[in-house]
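With one protein chain withheld, the remaining protein chains of the complex are depicted in position.
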Amino acid sequence: MADHVVRFTESGKNVQVPTGSLLSEAARLAGEEIGQPCGGQGRCGRCLVRVEQGTVRSRSSLRIALEDQQAGYVLACQAVVEGDVQVSVPEQEKIERRLTTDRTAQEVGVPVGYQYPRDQTVWRLHVSLKPPDMDDQTDDWSRLQNALRQQHGITILNISLNLLRKIGKVLRTGEWQVTAIVEYQKGEEFRLIDLIPKHVADSQPLWGTAIDIGTTTVTLWLVNLLNGEVAAQVAEYNGQIARGEDVISRIIFASKNNGGQILQDLVLETINSLIERACKRAGIQPETIYKASLAGNSTMMHLLLGIPAESIRLSPFITAVNQPPLMRAVEVGLQLHPEASVDCLPGVASYVGADITAGVLASGMDDSEAIRLFLDVGTNGEIVLGSREWLVTCACSAGPAFEGAGVQDGMRATKGAIEEVWVNTNTFEPTYRVIGGGKPRGVCGSGLISLLAELFLTGVIDKSGNFNLELGTPRVRNGEHGPEYVLAWAEESSHGNDIVITHVDIDNLIRAKAAIYAGFTILADSVGVSLEMAEDVLVGGSFGKYINVEKAVQIGLLPDKPWEQFKFLGNTAVRGAYLALLDRKMRARIAAIAGRMTYLELSADNTFYEAFTSALFLPHTDLSRFPSVADAFALPHV
Amino acid sequence: MPVEIPKDNWPGAVRTITLGATAAEGGSRRQVVTVGGAKSLPFLHFEAIHPYRPVIALEIRDRRPDDWSPLLIKTWQEVVDDPASWAQAGEKLGVDLIQLTLSLTKADGSSNTPANAVNVVKAVLAATGLPLLVFGPGQAEVDNELLVAVAEATKGERLVLGICEDKNYRTIVAAALANGHLVSARTPMDVNLAKQLNILIKDMGMPLDRILMDPTTGALGYGIEYGYSVMERLRLAALQGDTMTQFPMIVTPGFEAWKTKEAKVGEGVPAEWGDWEARAIHWESLTTIALLESGADIVVLRHPESIRRIQAAIQELMTQAEPA
Partner (left out) sequence: MALTGIQIYKLLPKTNCKDCGYPTCLAFAMKLAAKQEELSACPHVSEAARAELAESSAPPVRLITLKANGNEFKSGNETVLFRHEKTFVNKPGVFVRFSDDLSPAEIQANLAPAEAFQVNYVGISLALDGYAVASVTGNPEAFAGAVAAIRNLSHKPLILIARDPQVMAAGLRVVDGETPLIYAADQDNWQSMAELARQHQAPLAVRADSLEDLAGLTEKLVAAGVEDLVLDPGGRDLATSLSRCTQIRRLALKNFRPLGYPIIALPAEASTPEIEPLMAAQSVAKYGGFIVLSSFTPELLYPLLVLRQNIYTDPQKPIQVQPGLYEINDPGPESPVLVTTNFSITYFSVANEVEGSGIPAWLVVADAEGMSVLTAWAAGKFDAERIAKDVRSFGVAEKVTHKRIVLPGHVAVLSGELEEELPGWEIRVGPREAVDLPSFLKQAL
């Protein structure tokens, strides 16, 4: 049998291997550093190399984009040497950027064409008043109104009692040179939000904030309304979690004794601490924030505003309000400027709230010619299907697992979270990537998805999610809550305890993904459209920075469509709130979206139960819905 | 006027499965029984040839059942104390299969043991030439213990071992796999769960011609509509080519019907219910016919009169009166 020379470009090393050897074997002989976390099964893509001269026969190119394949990229563990070749080994970080399935959320871009003050409802205006004298005995408030009319064309100006108490002093402190913060209301009407002595320099930012109140996670962006720039992004678990993981438990808690008050205080505490944190990061005072746009599901909105939410839970599932009026921070309890404008965005129904209308806006699907599919993964999975012509939506209760909550070692996607996992097919040993590097503290949503897929593909669990206890690895053991898999031993973790995924966790994850997938199928069936007809899938939510599409498909969370058709938008609810915060046209579009979305109540008949049980399997009871996973099983190793 | 008869031309078919093995095949059965092979919905002879008729299994116990209706005990009399004679009585009646259920306890109240289970199974095998289905008492640990012993002691007989359920299938499948037996996979009235368990069993390497599925049916008046529709849907899926639903279906209308108050009890019931024994037999046989119409390949029955009627019905249903 003939030998061939394999030459490695960067190190200049040469090795001789017989025909039929794998490039990965050649690399090992040459002492090249090539990652193989999956154990050389062609699954993780970490052994990506580029063939610069000669050719190899590639057994699988599962994770490589077409253009990269054409550029000579192959998986070393799947590349069979059949002649002399020269190979380049890229650096690991470069590989991760190349792999088509690791998509990151887009950086926040200021919406194209945003113009202050044209699009904004909150303005900062310099006002110069003629000081009063014995001849001009006009009162302070009228004087200010006159000046605003003459200098800025504002004919009707409203003011609160609180502010009235303070304007006299401000006018005099500023020696009749003041800066007014006003908000456009409707028709000719404006409202005075604040009055500041002297003329604030135009270079100073004008602050607003966009907030998404998730059942599990609250996210807040601090935004300069003058140019749309985001000065800080912060997020924290919703303080209400301790009083129930899902909206139903919260509603029940709120309906008892003083529960509503307790929950309202808890979420306010969370939001206010986020405001503080964002302000600290930007070096500003919370009182200089004059506007807030809030997205959140209907229950969260009700609880925040202290409105009884009981009717949301009870058939026929009616909210007290879908479109709350404009409010002031002091009424709501937000620690911004007390007169700051608080805009709670409109929702559609009990289980399709402002987080989704905002998300649809952020996705742009309401203005799309083609049919698109939008998924917001949170504690509830909300799904929207449609186009410019029609929009249909449903909500399915996924639970908090994908946000890292309700899972033994789950955590949010922050520093110390395992965000991606590979399991070696032969040894069942894991390799993982930790956000921020260093020792892991737990597993975030994307890590859990990745882990579930790997455990399933390597046979550690069967398609029902039951552990195989006869693999002969100490990683699979009987723990306190039944069988479990040890992802990191105590000495490898930052807190000195084992990091595990238990049978119960796996059940929760499978239920969560099944609920979401069932939502997809029912929504599509309800309008007689197949999932293939959707041009792309827009995914929002707080999975973490990365979500590996391939793995999300392998566990049957996302429909099996080509990778190119998935777009990750990050937290679309907060992004929608951000757009509405900046641009009144965007705000009007959210209202239009809320008016024309058709909501499908899944509990109305048996179809959900049916679709749900068929999705309670990895990846799905009907494997023909997941041809790419069927192909993955057909690889030589399985 | 000319009428064009709409015929479905299905791409799939139910798998053909043979129960039991003769001496030449490594077992000791006088005859084997083959089921399945359907290429259309049940008994639609104008559409496809039905190579194998549905078959009847007689349910017997390894000892006198404590909880059976007195009507059943009255009709079988003393054979209920001897599984071998019971099986022989069934064979005389013309049933195709014997389904033996092992009990949790022996007649003296002590726990059943693997050795006892093996003895009973061997005695039944010796007493009849019919293929045998052996089910455990329905508690995972005991099932596994008894069935593994039975599987090993009867290697090559192509028994059907049961009952595999999604929380307890590995041990029984492994024992059947190693000893040349078949398994029965039971799921609670749900198309998806049925399919999932079949996939799990297949994933363990079980050849597909050694799996029967029991979709659980419920009795007349007690949820049969679920079982009925689940079976119709499973059969339609099989015909449409879904390989993981192409297993013959075994159902237990005897068990289902005889646990209902209508069949079990004769006193303190409304007069409108009519004669007790006649009603009980109707309950069992009507449950059975509904399940046959929805695709059952093996029906496990209890009362000799129900068996006679169902034998007659199957014969009539399998007789092709008109040319295809």
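Read from first to last, the chains carry the letters A and B; within each, the first residue is number 1.
In the analysis below, a residue touches a chain if its C-beta (ideal position, glycine included) is under 8 Å from a C-beta of that chain, and two chains touch if they have at least 3 such contacts.
Quick caveat: nothing in here was measured; it's all calculated off a predicted structure.
Enquirer: Thinking of the whole complex, not just what is shown, which of B:Trp10, B:Phe43 or B:Trp76 touches the missing chain?
Expert: B:Phe43
Enquirer: Among B:Ala185, B:Ile224, B:Met244 or B:Leu301, exactly one should touch the missing chain; which is it?
Expert: Considering the complete complex, B:Ile224 is the one touching the chain left out.
Enquirer: Looking at the full complex, which residue from B:Asp81, B:Asp209 or B:Asp275 touches the chain that isn't shown here?
Expert: Result: among the candidates, B:Asp275 touches the missing chain.
Enquirer: I'm checking contacts with the chain that's been left out. Which of B:Ile98, B:Val251 or B:Ala290 qualifies?
Expert: Among B:Ile98, B:Val251 or B:Ala290, only B:Ala290 touches the chain that is not shown.
Enquirer: Determine and list the chain A residues touching the chain excluded from the picture.
Expert: Touch set of chain A with respect to the missing chain: 244, 248-249, 252, 310, 313-315, 389-390, 392, 526-529, 595-600, 603, 605-607, 609.
Enquirer: Tell me, which residues in chain B touch the chain that this view leaves out?
Expert: Contact residues on chain B toward the absent chain are 1-3, 5-6, 41, 43-46, 67, 104, 137-139, 165-167, 188-189, 216, 218, 220-226, 228-229, 232-233, 236, 259, 262, 270, 272-276, 278-279, 282-283, 285-286, 289-290, 293-294, 308-309, 312-313, 316-322.
By our rule, only the chains that are shown with their structure count from here on.
Enquirer: At what distance in angstrom does the C-alpha mean of chain B lie from that of chain A?
Expert: Taking the mean C-alpha position of each chain, the two centres sit 51 Å apart.
Enquirer: In the complex, go through chain A and note every residue touching chain B.
Expert: Touch residues, chain A against chain B: 462-464, 466, 610, 613-614, 616-617, 621-622.
Enquirer: Where on chain B is chain A touching in the complex?
Expert: Per the stated touch rule, the residues are 166-167, 190-193, 195-196, 199-200, 203, 242.
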